[in-house]
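A short write-up of the structure that comes next.
A single protein chain has been removed from this complex, and every other one stays in its place.
Up next, chain A:
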Amino acid sequence: MEQMIEMLDEGIVSVRPMGELDHHSADEIRRTVSHLIYGGSISGIIWDLGNLQFMDSAGIGLILGRMRDLRAVEGGTVILNPSPTMRKMFEMSGLGDHLLDGLPTDAIDRLGGILHGK
């Protein structure tokens, strides 16, 4: 599936999946992002979902899995601009604290705060 992965400052990576995220398409993103985390260069992930048209529980599994990977480096996770339906799914899955509606810069500020223990 189409995705944009962009390295920002301070080891923050922005992942912007587009189209439809399901069990079939989640695998490709998982491989790419896991590779970056295991490379040791990532301390935080912004999942920018503003351009995602559809997501099912495979998206939950994908994000929970990367949070597990990030635990080793005490990294942070922000889920940016999910649709109302996605928001409900994240809240049901206990990820409500990671949701943010706003600009990518807001997500970077939030992550910077988490990573520096503010």
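Basically, a residue touches a chain if its C-beta (ideal position, glycine included) is under 8 Å from a C-beta of that chain, and two chains touch if they have at least 3 such contacts; residues count from 1.
Criterion: contacts and distances are computed from a predicted model.
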Since a chain is absent, check the UniProt entry for it and pick the matching name: "Phosphopantetheine-binding protein", "Anti-sigma F factor", "2-oxoglutarate ferredoxin oxidoreductase subunit alpha" or "HAD-IIIC family phosphatase". "Anti-sigma F factor"
Tell me which residue among A:Ile5, A:Met18 or A:Leu64 touches the hidden chain in the full complex. A:Leu64
List every residue of chain A that touches the chain not included in the displayed model. 20, 22-24, 26, 30, 54-58, 60-62, 64-65, 83-85, 88-89, 92-93
